[in-house]
Structure formats: C-alpha cells, structure tokens
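A protein chain is absent from this complex, but the other protein chains hold their places.
For chain A:
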Amino acid sequence: MLPLKIESLAVSFPGLATPVLAIDNLAIAAGSRIALTGGSGSGKSTLINIIAGLERIRTGRVVWGEQNLADLSEGRRDRWRAANIGLVMQDFHLFPGLSALDNILLPARLSRVASADVIKRAHMLLDTVGLKRPEQHVETMSRGEMQRVAIARAILRRPGVIIADEPTASLDLESGAAVGDLLLSVASYAGSTLIIATHDQRLVERLDRRLLLKGGRITGDTDHKEIAA
C-alpha cells in the first residue's frame, strides 16, 4: 500500500573501496509486487535491509510514502518498521519453546499492542496460513510450517509492505511453491506492496516486476508483461 522512492542511495562498508549498493533512482508503486534478483553477493540482502529500515542510511534518501527512513533515529526506525513492514527471512527466526500462536504474537506483545483484536487476528491468520494447531511448539514443526508461522507473524499488524529475503530458499520445491502462493495471496488480499529477494525462478515469474542487481547496481528492470512476452 506504500510506494517507495529511492534517490542517490549508496551503502558502503568500512574496508571496501566501492559501495556494495549504489542506486541513483528507483520508484516502486504502491501495491506492486517486485522480485529482486541477482547473483550471490550482488547486494540483494543489503537492499532489503535498507528498505526495511534495518540498516542506517548514511547517503541518499529512501522514502516510503511520505517517510524518509534516513531521517529517523534508530528507535523511531524500529517503531516505524514494526508498524509498516512485515519481514520474512530465509531462516524463520522463530523462538523455540513458544507455541505457533505465541510466536506470531511475540513482537506485538513486546510492543504492548497485543489487544484482544490482535489476538483474534492471530488465530485467524493461523487458519489463513493453513495451520491447525495454534498451541504446537514451533521446534516440532516442519520447515514449511515454520515459514507459514513466520508469514503470519509478518502480517499480524497489517503492514503496508511485505518484504521477504529468500523465503523459499530453505524449503523443498513443493512447500516453497506453497509459501510463494501464500505470500502472493496475503499481499494481494491486503493490497500490500510486496518485495521478494529470490533465486527462485518460478516465484520470480509470478511477480509483476523484476529488478536485477549486479555488483550493487540495478542492471535490469523488467515488467511481468515483458517477461511473459
């Protein structure tokens, strides 16, 4: 639901001569579904971290809607991310010892926003992602099931943006496809902007627009119609 605009972004790490990411201009429309591709080390995760507000922006502007992330302090960036971004990572980052439901609710609880409504929504989301046992401890789940819990957690607070970094990379083909389906359907149901960094060609083909990164620069930008064509 939020549009993204990136201007003159450069990300460097100490000890490296050239920036690992350099994007002069990039605009992503609200509600669009973007695939971020490129070889290993091309800067996909770095870009994901930047637009998710996980990393500090030293040079350039990253504007979601009206909000330039570069202007936010670390604490405010955390709060902005909690409210606006749903994150799904390759490793699920679930918390062993807690049930599926508790995992979904954990960040909301720690932010003290887990109202009765939010808890009800968590139950509903478990159903949406196709899980039957809310009390099952996550360490006893299959990897596909774990990633579904992670997706439910990402969309609990109805974020305007869903960002996923290699969400299917550690799954087998079948459950990878199911997770891809799920991401697409929850994003289109809520109208969220969806950005997925992935090597998964089948997933790429189902998205609207494909950005190709190489050495930290965007070297390809194709619409789905052109891919299909």
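We adopt the following convention: a contact is a pair of C-beta atoms (placed from the backbone, for glycine too) under 8 Å apart; a residue touches a chain by one contact, two chains touch by 3 or more; residues count from 1.
Going forward, contacts and distances are computed from a predicted model.
Chemist: The chain that is not shown, which UniProt protein name from "Carbon-monoxide dehydrogenase large subunit", "ABC transporter permease", "SDR family NAD(P)-dependent oxidoreductase" or "Sarcosine oxidase subunit delta" does it carry?
Modeler: "ABC transporter permease"
Chemist: For the chain left out of this view, which of A:6, A:62 or A:108 touches it?
Modeler: Considering the complete complex, A:108 is the one touching the chain left out.
Chemist: With the missing chain put back, one of A:6, A:89 or A:146 would touch it. Which one?
Modeler: Final answer for the missing-chain contact: A:89.
Chemist: Of A:32, A:45 or A:175, which one is in contact with the hidden chain?
Modeler: Touching the chain that is not displayed is residue A:45.
Chemist: Could you tell which one of A:44, A:81, A:121 or A:210 touches the chain left off the display?
Modeler: Candidates A:44, A:81, A:121 or A:210; residue touching the omitted chain: A:81.
Chemist: Just one of A:98, A:119 or A:212 touches the chain that is missing; which is it?
Modeler: A:98
Chemist: Which residue numbers on chain A touch the omitted chain?
Modeler: Against the left-out chain, chain A lists 45, 49, 52, 54-55, 74-75, 78-79, 81-83, 87, 89, 91, 93, 95-98, 102, 106-111, 153-154, 157.
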